[in-house]
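Supplied in structure tokens, the structure appears directly below.
Only one protein chain is missing from this complex, and each of the others stays in its spot.
For chain A:
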Amino acid sequence: MSQTTALYINGLNVRFGGFAAITDLTLEIRYGETRALIGPNGAGKTTLMDVITGKTRPNSGEVFLDRTLDLSTRGEAEIARSGIGRKFQKPSVFEALPVAQNLELAVRRGLGWGEMVMSRLSVAQRERIEEVLVTIGLQEERQRKAAELSHGQKQWLEIGMLLVAEPKVLLLDEPVAGMTEAESERTIELIASLRSPARAIVVVEHDMEFVDRVADLVSVLHEGQLLGEGSMQAVRTNPKVIQVYLGR
């Protein structure tokens, strides 16, 4: 681990009954980078995200945020508040609420009961919401109900809900799945604009062109184990990777 380590996963094992979803996985993700996790279905990518965000408890191993904060014993809400934001595979927004209220809600997390019921948002919070609306390109849609948004806009809104909380680690599970060409292009720009020395971005994606364009480093998972790691170019030429994944 180094000063810039954001996430450190050490000797992780996750079993579901007799099925080993993740076996002895060790992975380090640093601030400032965009990391892609690739691998065939069942490789353990989503399980890894589940473990990081507290949805699934590992059988053994550790997950650290900022080198010292052990996530494997904490609840989902606590992990989210410590700075990990996760976008789900299927767009998950609050369809009955307008776009702006989806973002307001994300700002309100961690408030006490009184503040939750009574308080209006502070000027700083309002500004943050405006900023995020611009970042995700939904200023014009602020009053529309989330249910009326296109598939791509919902994905951006979900990313926006994470952004208002200024996450240290952003986990994006298949952010361009089901998007049109133009929407994918827009999403690549969005993810590029989210890079920051104070943030690590982890992307799970099947679209290799997308991975090539957004990721600095690629980690290839296969049957719950780390098969290879490096630049997209290095991974593409790794014989083990070619055999199980890219070569098919």
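Couple of notes before you dig in:
Definition applied: contacts are C-beta pairs under 8 Å (C-beta built on N, C-alpha and C of every residue); 3 or more make two chains touch, one makes a residue touch a chain; residues count from 1.
To be clear about the criterion, contacts and distances are computed from a predicted model.
In the listed set "Acetoin utilization protein AcuC", "Pyruvate ferredoxin/flavodoxin oxidoreductase subunit delta", "Cobalamin biosynthesis protein CbiM" or "Urea transport system permease protein", the entry agreeing with the UniProt name of the missing subunit chain is "Urea transport system permease protein". Only one residue from A:23, A:92, A:135 or A:225 touches the chain missing from this view: A:92.
Among A:15, A:108 or A:126, only A:108 touches the chain left out of the display. For the chain left out of this panel, the touching residue among A:1, A:134, A:147 or A:234 is A:147. Listed by residue number, the positions of chain A touching the unshown chain are 53, 55, 75-78, 80-81, 85-86, 88, 92-98, 101, 104-106, 108-111, 113, 115-119, 145, 147, 158, 161-162, 165.
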